[in-house]
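Removed: one protein chain of the complex. Kept in place: all other protein chains.
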Amino acid sequence: MSAEAKVAELGLQLPAAATAGAGLYVPAVLSGNLLYVSGQVPLKDGAPIATGHLGSEIDIETGAALARQCCIQGLGIARSYLGSLDRVTRVVRVGGFVASAPGFIDHPQVVNGASQLLIDVFGDAGRHARCAVGMAELPLGVPVEVEFLFEVGV
Amino acid sequence: MSAEAKVAELGLQLPAAATAGAGLYVPAVLSGNLLYVSGQVPLKDGAPIATGHLGSEIDIETGAALARQCCIQGLGIARSYLGSLDRVTRVVRVGGFVASAPGFIDHPQVVNGASQLLIDVFGDAGRHARCAVGMAELPLGVPVEVEFLFEVGV
Partner (left out) sequence: MSAEAKVAELGLQLPAAATAGAGLYVPAVLSGNLLYVSGQVPLKDGAPIATGHLGSEIDIETGAALARQCCIQGLGIARSYLGSLDRVTRVVRVGGFVASAPGFIDHPQVVNGASQLLIDVFGDAGRHARCAVGMAELPLGVPVEVEFLFEVGV
């Protein structure tokens, strides 16, 4: 099943590519056949969906849902840039940044919220290299930020 | 206007490529047509220009000026490696790391100090994908570190 068919089957509503928020950057840059998508923070109508740190205000299940939302935004940006997610030939790398209260060490389970959706949409081509790390703070006070690197076919 | 002409117009003094400091790494590596520039911390004569965290010792305006300085160093490295900044065809990605006291959430405004200079120098080709995140600490106690990925023409 194609990625776009899978998005439809899952009932995902992918946003049109967001204009960048407070930052002087663009949602994505294509260089050769690599599409670099800017770090996504979970937003609704331009405002953070949640704020706080994992290990204090935010639990793992909520954090994973927020990482999934970052992924939905990243997929929306990729589709807007490429015209169709079916042009993605591989998800290459995911960078997962998790705002972490002292002692929080379950970053992988949080970032899995984004990784699972990539596998759901792209199948084996959605399996990626990854970093997951714990931050002091993130922009707007969000608990999770995720960036994406996609390989694109001609 | 070419990037080198713009650098001259802006009166920027780009340093010759720094030798790496305490780290066993090189300022930049070219692979294919991608130039990876190592994370830059704001230095003068090999010493940090400022130390401290955003949200406590360092205000946003100072932080943005330090991010701009990281960018000046990154541009100096790129020019030294390539011979001329006019060989840069696109700024692909910027990674912005901001040392953050508890509650500091304005990372985008800090990293904008680097992003604005890239747009000033390269115009639309300076618009890049970006991550901006908040760190517990940075090398030498600096408030900001920025890394760069440039696409290079033949």
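For clarity, chains are labelled A and B in written order, and residue numbers in each chain start from 1.
The definition used in the following text is that contacts are C-beta pairs under 8 Å (C-beta built on N, C-alpha and C of every residue); 3 or more make two chains touch, one makes a residue touch a chain.
All values derive from a computational prediction rather than experimental measurement.
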Logged for chain A, residues touching the omitted partner chain are 32-34, 55, 90-94, 99-100, 102-109, 111-112, 115-116, 119, 127-136, 149, 151
Residue positions on chain B contacting the omitted chain are 21-29, 31-32, 36-39, 95, 97, 99, 135-141, 145, 147
